[in-house]
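Note that this complex is displayed minus one protein chain, with the remaining chains in position.
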Amino acid sequence: MQVTRRQFFKICSAGLGGSSIAMLGYSPTAALAEVREFKLARATETRNMCPYCSVSCGVLAYSIGDKSKNAKAEIIHIEGDPDNPVNRGTLCPKGAGLLDMVHSPNRLKHPEVREAGSSEWKRISWDEAITRIAKHMKADRDANFIEKNAEGTTVNRWNTFGFLASSAAANEPGYLTSKILRGLGVVALDTQARI
Amino acid sequence: MTNHWVDIKNTDLAIIMGGNAAEAHPCGFKWVIEAKKERKAKLVVVDPRFTRSASVADFYAPIRAGSDIAFLGGVINYLLTNDKIHRDYVKNYTNAAFLIDEGFKFDDGLFSGYNAEKRSYDKSTWSYQKDKDGYAKVDETLQDPQCVFQLMKKHYSRYTPELVSKVTGTPKEDFLRICGMIAETAAPNKTMTVLYALGWTEHTVGSQNIRTMAMIQLLLGNMGMAGGGINALRGHANVQGITDMCLYSEVLPGYLSAPTDADKTHEEYLAKRTPKALRPGQMNFPQNFPKWFNSLMKAFYGNAATKENGFCYDWVPKKDGAYDAMAIFERMHQGKMTGFACQGFNPLASMANKRKIGDALAKLKYLVIIDPLATDTSEFWKNYGEFNQVDSAQIQTEVFRLPANLFAEEAGTFTNSGRVVQWHWKAADGPGESKGDSEILAALFLKLKEMYAKDGGKFPDAILNLAWPYRQPSKPAPEELLMEISGKALADVTDPADKTKVLVKAGDQVPGFALLRDDGSTSCGNWIYGGCWSQAGNLTARRDASDPSGLGQTLNWGFAWPANRRILYNRASADLAGKPWDPKRTVMKWTGTAWGGNDIPDMRPNAAPEEHVMPFIMAPEGVARLFSPIMADGPFPEHYEPFESPLDNNPFHPGNAKAKSNPAARVFKGDMDSFGTAKDFPYVATTYRLVEHFHFWTKHAHINAVLQPEHFVEIGEALAKEKGIQAGDKVKVRSNRGYIKAVAVVTKRIRTLDVDGRKVHTIGIPLHFGFKGVTKPGFITNTLTPYVGDANSQTPEYKAFLVNIEKA
Partner (left out) sequence: MALQSLDIKQRSATTTPAPSVRKTAEVAKLIDVSACIGCKACQAACMEWNDIRDEVGINYGVYDNPVDLTAKSWTVMRFAEVEEKGRLEWLIRKDGCMHCGDPGCLKACPAPGAIVQYANGIVDFHEENCIGCGYCVTGCPFNIPRISKEDSKAYKCTLCSDRVAVGQAPACAKACPTGAIQFGSKEDMKDYAAKRIGDLKERGFDKAGLYDPAGVGGTHVLYVLHHADRPQLYNGLPADPGISPLVSLWKGMAKPLASLALGAVALGSLFHYVMKGPNEVSKETEKEVEKEGSQ
């Protein structure tokens, strides 16, 4: 499943032995005219897709660490995938700035709860979060689920719980979300696509 | 998009209206530039603002926000009056020749069947005259006064250049120049591509804006052609895919109309949704509805779905009314909702009328946020001073915030605007304890399932029997899910003509939706994606970008739904005999024995031209609809004013107050009072994206915050002078629903328009800012917008409303 690294990097890394690419200067000291080292020479390249607009530009995400057991992959650079027929390596200012989205200081890192009436967040475990939410949902569903309407038609709906689905989620979680929610009887369901 | 991104390069004329491709879709917009460079194509932009798209256009014309139908209706009138249409195409491939019921009328802004109290139409007269066999009657001479062509001609004869200019504010000569450019593409070997986005959808006449242009493209014969089509440039990376997966109440995955209370049984439900052909010999593809629905139920409920129980039809929740986002928040505002979840969605910022949304959220018992980012919505309860003036102690909603992964942290597929489904690979783990959306949803579901299994509860059957065949139940893999979406044979699928011939073996992935069955022998999570993961493997991961035709079709790159087809209605790119209208840009042609060319035929491959199977196979008519009986607000688009309009009446119907704004648009009780009038709010406001930002996300990304750091509004020089506002001043913009403060950008790019005898000023308001982010903290633009939507789609009217402005 892993993609092949682009050829030029093969050439780079083979030809340059992964060391500094250019020592350009000469007298008095060589370092005086060295260009900045090409920072991706040994980075791992992964093919991905920009999550913003629906041009769906192909991107190459570069991470440090070669996916070996003890290396934690950290994305250090993202640029356009030249093979993608639509963007052909280009990116807009959003796509070109993706690295700062991945590493945004406002990324959520752990589950939290804001208790009723509180003015702050409290960190909780995944287990606590899922259990508390599921309890709320079950109590709500059991209290408000409608099996038959006034005419006696089986309707099996739960319309006191609603869900707004992401348009940035991939198709697979999207489908799974659709399946689960319909299974629960949810009808108050909408997506960013509407607006 | 009926076509796709790269195909834009094949055009002769690109028109951007109701969108701003250069800013919202720069990398797709490159294909416009490519067409200009390589084909000497022209670019026309019509927009209330001189946008960055306009900055590279050959011709730009201003238009008043909310008057697009007046403009486009005028184009239709121009084309018909000057006989600039592709006549053979119109006659054969549209319903121009179809005869309409004698009872159909249009009278001073209202179509026959209007019910003012319900704000809706009885559409019974908007129908075809039928012959004894149930087929629609036609007049191929197009002369019958009841034929669609004549009715259309009459309808748009009112859209004179003078009236168009009076309503839109577009100078008449600019309008006529654009008409002339558009008209050139009526030639069979010329095409125009239309690039639109939310600038058309976000109006109370949104769907009809698009329909009007679709009619123009049909009159010009530009549908199905390379470099043609009507192309919705969609807003989010996977908004197309999520729409296809139907994460909204009206439909089930694959656009299968969801059951309502009126659909009492499985049989009734299927019968209502399985149409009969309206003309002899047509493909009428929706006749396959039972195969799609029953296969979906097999994917949802596996062995529990049997022929005997109607494939668990009763387990699918039935709708008893509207559940679109505005309807949901209306219910929430009325206190009828207990719980709510927002997955990658920031409604406090992105829904209309922020105050109403905040008040509604405060009435919930619990709110669940699933997001990679700390959204504004997740902190609706927190006081951010003027930006979010609330009292936390008074808000009893329990809020959970769950960290989700971003694109780079998961594998899976996105579907782009051109319907191309593409696989991506995981590059790194998410930060901290973040998880993928599938894993989060699975965790919630499995916990609920465990509780129902242990404690029982209301109707546990659908929960306990939901098919869950995933190897790691807590982590359904994207590969497993995509295979389920694509579909497989549960028993041997045989050839209906020869039952001994096995087409797909039990357990194999189906090669496409054509192999789906209604007898429970196939399972498919989304029929339109059928075959995207066949026995040949994951076709969405294909990366062969070769392009032998030079048209940019790249048929071996990813997988385009349906059936890997890149240009929809491509049969229409050839004449009746199957000869391409433009042999230099052959999409499809009849080879003598089959349809072939440079795409997957949108046609039965062996349907010889003599059989007269028409190109629009999803319509029971087989042809495209110039007259559409299914729209909520009229079979022909008509200009109506935005709900907040600077005018006293609709200049097309000055004497009929009922026809001022869309008579069929839904208005909730109480919201009518929230609309402002031109007396207090004299300026037209319109909201939009900037190229530097994406929605409400990139305000969290440092680079983008540097590029556009602070909320601003744009005003023209005349208004600035009138109000004593200098560029860089802080201004306060008010609507009847609230106010925002932002920096003024004073520009020549927003012109004062002459509309119906008065000067109309426009104020442009970017949407990207809020109180959470690394950009400068600011107000939420949707504090200002009205809570009313399109009559068909219920998309809010963000693009045209009234405000006032003053120096802050």
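Lettered A and B in written order, each chain numbered from 1.
Quick note on the criterion: contacts are C-beta pairs under 8 Å (C-beta built on N, C-alpha and C of every residue); 3 or more make two chains touch, one makes a residue touch a chain.
Since the structure is predicted, the reported quantities are computational estimates derived from the model, not experimental observations.
Trainee: Given the contact rule set out at the top, which of the displayed chains would the hidden chain touch in the full complex?
Mentor: In the entire complex, chains touched by the missing one are A, B.
Trainee: Please identify which residue in B:I33, B:L176 or B:M618 touches the non-displayed chain.
Mentor: Among B:I33, B:L176 or B:M618, only B:I33 touches the chain that is not shown.
Trainee: Out of B:V56, B:L142, B:A718 or B:A808, which touches the unshown chain?
Mentor: Of the listed residues, the one touching the omitted chain is B:V56.
Trainee: Can you say which of B:H702, B:K732 or B:K759 touches the chain missing from this structure?
Mentor: The one listed residue touching the chain not shown is B:H702.
Trainee: Given the contact definition stated above, which residue among B:M283, B:I328 or B:V691 touches the chain not shown here?
Mentor: In the complete complex, the chain left out is touched by residue B:V691.
Trainee: In the full complex, which residues of subunit A touch the absent chain?
Mentor: Per the touch rule, subunit A residues meeting the hidden chain are 8, 12, 15-16, 19-28, 31-39, 41, 77-80, 87, 89-97, 99-100.
Trainee: Determine and list the subunit B residues touching the chain excluded from the picture.
Mentor: 22-23, 26-27, 29-30, 33-34, 36-37, 40, 50, 52-56, 58, 60, 691-692, 702-712, 726-729, 743-749, 774-776
Here, only the chains that are shown with their structure count from here on.
Trainee: Per the centroid of Cα atoms for each chain, what is the distance between subunit A and subunit B, given in Å?
Mentor: 24
Trainee: Would you tell me which residues of subunit A are touching subunit B in their complex?
Mentor: 1-3, 44, 46-58, 61, 63, 72-75, 78, 80, 83-88, 90-102, 104-119, 121, 126, 129-138, 140-145, 147, 149, 151, 153-195
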